[in-house]
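Just one protein chain is left out here, and the rest sit where they should.
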Amino acid sequence: MTGRGHRLDLQAAPFLHTTLSTPRLMVEVILCTLPVLAAATWFFGVVALLVVAAATAGAVFAEWALATRAPRGNTLRDGSGVLTGLLVGLTLPPAIPLWMAALGGFVAIALGKQLFGGLGQNLFNPALVGRAFLQAAFPGALTTWGAPRGFLDVPASTFALPFLHGGLDGMSTATPLALHKFEHTTTGLWALFSGDVAGSLGETSALVLLLVGLWLGLRRAFDWRIPVAILVATALLGGALHLLDPVRNPGPLFLLTSGGLLFGAVFMATDPVSSPTTPRGALAFGAGIGALVVVIRDYGGLPEGVMYAILLMNAATPLLERVSQPRPFGRRRAA
Amino acid sequence: MGDVLMAGAIMAGLGVLLGAMLAFAYRFLRVPEDPRTARVEQLLPGTNCGGCGEPGCRAFAEALTAGARQPSGCTVAGPEAVAAIAAFLGVDAGALDRKVARLHCAGGKAQAVQIAAYDGFESCRGAHVTGGGGKGCSWGCLGLADCQRVCDFGAITMNDNGLPVVDVDKCTACGDCVVACPRDLFELLPLRQPLLVQCRVPLAGEAARQLCTAACDACGRCVQDAPEGLLRMVDNLPVVDYASAVDAGPAPTFRCPTGAIQFVAKAQFAKQEVRA
Amino acid sequence: MNAPSSPAEAARLHAEFVKGLWRENPVFVQVLGMCPTLAVTNSAINALAMGAATTAVLACSSLLVSLLGRFIPAQVRISTYVIVIATFVTVVDFVLQAILPDVHKELGAFLALIVVNCLILGRQEAFASKNPPLAAVLDALGMGLGFLFALLCLGATREVLGNGSLFGIDLFGPAFEPWVVMVLPPGGFLMLGLILLLFSWRLQRRAAAAAEEKR
Amino acid sequence: MSDFELPPEPGSTRLVATLTVAGLLAGLLLASTYALTLPAIEANAAAALQRAVFQVVPGTTAMRKLVLTGGRFVPADGSEAKDAVAVYAAYGDGGRFLGYAIPGQGPGFQDTIKLLFGYDPQRELVVGMQVLDSRETPGLGDKIFKDPAFAREFAALAVRPEAVVVKHGTGTLPNQVDGITGATISSKAVVRIVNERCAGLLDKLPAAAEVPPAPKEESR
Amino acid sequence: MKELVWIFLGALVVNNFTLSYFLGLCPFFGVSGKLQTAFRLGLATTFVMVITAIAAWALNTFVLVQFPYLRLLSFIVVIASAVQFVEMVVKKASPALFAALGIFLPLITTNCAILGLALFQTSRGYGLLQGIVFALGAGGGFTLALALMASLREEAKLSDVPALARGTAFNLLLAGILAMAFMGFAGLGSS
Partner (left out) sequence: MKLPFTLRSFAHGVHPHDHKQGTEHLATEHMPFVSRYVLPLAQGGKPAVPVVGRGEGVRRGQRIAAADGFVSTDLHSPVDGQVLGFDRHRHPSGELVPCVELQADPFSAQEVSAHATVDPDGLDGDAFVAHVQRGGIVGLGGAAFPAHVKYKTPAGRVVEHFVLNGCECEPYLTCDHRTMVERAADVLRGARIVAGQLGAKDVHIGVEHNKPDAVAALRANVRPGEAITITPLQVKYPQGAEKMLIEALFGVEVPAGKLPLDVGCVVNNVGTMVALADWFDRGVPLIERVVTVSGPGVRRPANVRVPLGTSVRELLAHCGGTLPETCEMVMGGPMMGSALASIDVPVLKGTSGVLAFTAAETARGSEYGCLKCGRCLDACANFLNPSVLARLARAGEMKTLEANFVMDCMECGACSFACPSNIPIVQLIRVAKSAIRDERRKEAGKS
């Protein structure tokens, strides 16, 4: 006997395994948020970093404090908590008090993820659950858009004490979508494309988001069908409605580059956990988001609807999955 | 005042109308249905375990009222409930021959030889299909608690020796563990007859003893010591005739060299015999 | 109503009263009557009014059903109960409208919806119809007060967080940023969910402690 | 074991009778309650209306209900149709006619907004506005009735040709209303209701000279 | 026509009976464990709602003009009896339909969404056609919420929901998230 003297292990086949791992996927997406964060810092100044850091801290704290499995903090290693925090931060307006950002991160993980049992179990995009909670809780703070100003300028509201608003009013500008909806003013496409407009931290620069999305798509880090379906559906439906009523309903290019559409399409809707696994389901999911975004923007009371569109389609995901299961090999529909 | 009277009249009118409508419906539209079924269903435990063989308690209740089944066919209901149903339906409860799940293996960690280490998720069946799970005895209990997980009544717990212990009082003989065990080690056996062969190894003599110190090595002494016909050897294992009403007592277990045959009135492995 | 004839009887009646307050609390334990529980608890005063109205209806109906229960044929039992309850609800509705018009306006349709609060119908069916008047009324009061208590908990929390006030009295001053979501529909679901979570957490802790003691 | 006895089949008449009696009793009880509480309820409603009218037309001490009958407004005498359009003439000290309080309603952000606004025909200005009922978003849309600054926008608002909502802090002209930041739709809804009402009714209102005199009994 | 569309959409999503008015919560939490059952309950409820809308309209128009104080009482009694009557008819006429939908009917009678529908319809002064459209929208909205909830819960059964949260607390929090998502429809059609 030349083998080892001790017992053999019994594992189940297959004995080979892909080198790809979940933490690596997370790190890849985290790295891809960095250009977006850089753009946010460029446009909104250092306050962007503060807000994102606060949201991330809230998320990581929740991940640590509400761990369902011992040892506490073990689940932090997969990096998904950090990613959720970063994404929450990037969806917030620059002048938001930091305590709200942190609360958003906390709720994202607590209500959006740990409630369902942690990574991979959640039914809704955790970052958007956090964002939706903030939007519902503090509608004023979440719709007050500080104008892009000096790099080191920090609005008074940023360091508001918890539970206080710290004087949000007074220095707000409107997002391109609100301008269009309420003032019927259309923002120039170049400003939208470069990102030099009011809005949430991560969503303003269409250019950066397109590049990052392209990279993630090429790396197969997400299901390319979802963003593509969102963009196509938005453009088609938005375009059709624009033709019907050009004054009220903005054109497809404006729809695509304004608001959180690209950010949502690249970072939010593509969260694999809360989107359909099946190829046809993914297409329907994306198309549904696009359609809802157009409907909410054109006919709804809110200027922006990407977050709600994604959450609503998250809710519909189990239904979509059910009707879009792949046809098993050798099973024709009729037979 | 006129309004008040009118209001009373309207409501009374509605009452007459609707009462008449319902009375009419009750008379002419009602689908005949044995009203006893509903009552019986209330008396059943409502676990819908299927242990009785019917698809759910409602179906069993229907079978009961139709006289097709005996109340004791419900394995979950306690004797009071069975008696109550029987009294309600006016039939005999049938012989209360309660069964519990028994494990045909006593080869825990301390008794059975382990030849390799299973390295996968905790599941007996998972181990069973992975090179046999590394247990030397390919008939014995793998100890990874599949039965505990399927037991809806919390009647099974794993002991320190890696064997499932059935709580006789909680066991309802629903048979879930019988189905769950990948090695078919569970059997629903009448409590009335405590003689139990805790082994399924079809080997004899040294070959069996090499696998497990608690294995039956087919020496046949128990058969000799039992009343005629109660035990017989099949495939190197003694088989108890549970249909027989003979009460042999623990005598057949006295000369068993490995302890494979046991006299267990209550839970198995009460005093886990750790013979290394 | 005749007074309890013996100490044992008194203890039993006491038990009937107390059980609804906590151990069989209709909201926290039995999870009954969710619609009003969530719909009107965006302020403490609404919660209080709704709880009181429900208690009143419950008590009156229970008394009547307990008295008349024997005369009602089974086939129209539910219908009759519903008529009884609906009558009392309408009475309460008008009384409230006459004496507290503002509260009545806030509660709106939900006052009328007390009719279909499963708590009330459930108590008639499960308790009042089978018990003597005194016990039925005590049970109804206990359940009603338990309901009121739960509503008040929820209403107070939601008002404090969502509006920075309690019973309409401003608590934190103008710098406070209210958590508007708490007075919106999602806040109702989330808050009650959170409270129930706390409940089960406590239960679990207690069970764990008991298990520890056993060892 | 008596629990197991099946209930006897009751006769149809008994079912009908039970429901009839229950219905009769309930009807009687309700009608009595209604009769008893009606005065208080009506008094409450009248008082609330009066408070609102007094608020939207500053200085009011008395009011009179006018209903649109046959294309013109005449004092209500109880004989008018229930759904007839009504406005309230408001009078100051000494029975001096001050203006009209006009109710209006229309879709808001969440649900219907009901409001009352005061109109001074002499100055052709809206002189006050109060939201009576709405379900607008707390924290944003509810500022239409919680934010005194918004109510002040209606203290002297020109409505001819119509009032318009502008961005918060930019209103300069008499017909401009500063919108509420973050609640543009609710602000616009209020102004739209006012505009619609004005466009529909102003021409039909009796001129100041033709207004019926102040009611004697309603002065305080 | 346009008005009817907004009545329908308003009841369907904007002011969803379940997620925004808290009506019909008992079945919403009780019967949302399985998608198929939930969907059938939704259909049955929609059906009953349409009956209710017609009944309420008829009562308001022909019987209760002078007696507003009898509204609640007569609504509940008429609805309950009508539903019970329909239940018996269905059971007799089509056992298959009864097995699929009819078994839910007793559950629906004491559902506050039904009574709520009648009351809202009255307070908003809807006519017959508007009432029916409103009922279809409200029923559709209830079905939608119920189906979404059921499919989410079925999915969550495969998830690792912490033992602490399992049950009503989880369902409430899930409904809370769903209600937050439905806030996106706020103001639909108002601008």
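The letters A, B, C, D and E name the chains in turn, as written, and every chain counts its residues from 1.
As a convention for this text, contacts are C-beta pairs under 8 Å (C-beta built on N, C-alpha and C of every residue); 3 or more make two chains touch, one makes a residue touch a chain.
Only a predicted model underlies this, so the values are computations on that prediction, with no experimental measurement involved.
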Contact list for the unshown chain, restricted to visible chains: A, B, E
Check each of A:10, A:67 or A:228 against the chain that is not shown and name the one that touches it. A:10
Options B:64, B:82, B:180 or B:196, residue touching the unrepresented chain: B:180
On chain B, what residues meet the omitted chain? 115-116, 120-121, 123, 125-126, 128-134, 138, 149-150, 178-180, 182, 202-203, 207
Interface residues of chain E (partner: the chain not displayed): 157-158, 160
Which positions on chain A touch the chain that was left off? 1-4, 8-18, 20-25, 78, 117-121, 223, 272-273, 275, 277-279, 282, 321, 325-332, 335
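The rule is short, and it goes like this: only the chains that are shown with their structure count from here on.
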Spelling it out: a chain qualifies if it touches chain A and also touches chain E; which chains qualify? B, C, D
Whose Cα centre is nearest the centre of all Cα atoms in view? E
Check C-D against B-E and say which one is joined by more contacting C-beta pairs. C-D
Calculate how many whole Å lie between the centre of chain A and the centre of chain B, each centre taken as the average of the chain's C-alpha atoms. 51
Nearest whole angstrom, what separates the Cα centre of chain A from the Cα centre of chain D? 44
Measuring centre to centre with CA averages, how many angstrom lie between chain C and chain E? 23
Can you list every residue of chain D that touches 2 or more other chains, as numbers and ranges? 15, 18-19, 22-23, 25-27, 30-31, 33-34, 109, 137, 139-140, 185
Which residues belonging to chain A are in contact with no fewer than two other chains? 111, 133, 136, 138-140, 181, 301
Where on chain A does chain C make contact in their complex? 97, 100, 111, 133, 136-141, 160, 163-166
Given the complex with chain E, which residues does chain A contribute to the contact? 68, 111-112, 114-118, 121-124, 129, 132-133, 135-136, 181, 292, 295-296, 299-302, 305, 307-309, 311-312, 314-319, 322
Across the complex, what residues on chain A touch chain B? 7-12
